[in-house]
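One protein chain is absent from this view; the other protein chains keep their places.
And now, chain A:
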Amino acid sequence: MAARYDRAITVFSPDGHLFQVEYAQEAVKKGSTAVGIRGKDIVVLGVEKKSVAKLQEERTVRKICALDDHVCMAFAGLTADARIVINRARVECQSHRLTVEDPVTVEYITRHIATLKQRYTQSNGRRPFGISALIVGFDYDGTPRLYQTDPSGTYHAWKANAIGRSAKTVREFLEKNYTDESIATDNEAIKLAIKALLEVVQSGGKNIELAVIRRNQPLKLLESKEIETLVAEIEKEKEEEAEKKKQKKST
């Protein structure tokens, strides 16, 4: 018989807080930034790439993972915890396809991940998962969706959101700049994600990883060349804006 833990680690404090969950949220705040944008026909995920050591292979560090053909997620927080959650979610996606003969809806898989996280805040001998996840994808009927989960096990739908280090700055930027015009085309939505990340990322395009899902198409990770091109476009647009403002002032 396996030894059984009979004492919970996550217990209430006198003023109603679950400290373990709050400490997990602190761990999330230390993770690298991730941003998610829901467009009209596209959903975009962008993450801040941590600088890799010289001898490290770049490809093995991936923060954006596909859960199924039409759903993917990015996370902020403890990478090892994320691996476990992603594995469980991938199994659940296939299990759902097997038993229900339909692909999961984004809300369903988010609910599954959130329930899994909640269970770990209320059981013996286990600590909460130290990750927040941004889950994006398209439903069977073609509706784009973006959800965010956090270590306590709650989940919400968003039009655009950011998690991790400097999430607040990015979210404020998005609140100012997410308009119907700014997501009018796919390209504009991608540029909005890059602009949001450029607010907090140091040296530009090299430190950004971007993935998009278009309706009825699988996950596509943008290559660094494409990202550089888009960053260059954004810089140009910024200069043009600055020029216009100068001209206005001088006239």
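Quick notes on this structure:
Rule of thumb we're sticking to: a residue touches a chain if its C-beta (ideal position, glycine included) is under 8 Å from a C-beta of that chain, and two chains touch if they have at least 3 such contacts; residues count from 1.
The definition used in the following text is that contacts and distances are computed from a predicted model.
According to its UniProt record, the chain left out of view corresponds to "Proteasome subunit beta" among "Sorting nexin 4", "Isocitrate dehydrogenase [NAD] subunit, mitochondrial", "Aspartate aminotransferase" or "Proteasome subunit beta". When the whole complex is considered, the residue among A:Lys40, A:Arg62, A:Arg90 or A:Arg126 that touches the unshown chain is A:Arg126. The residue touching the chain not shown here, chosen from A:Glu48, A:Asp68 or A:Glu92, is A:Glu92.
In the full complex, chain A makes contact with the omitted chain through residues 1-3, 92, 95-96, 99-102, 108, 112, 115, 119-120, 123, 126.
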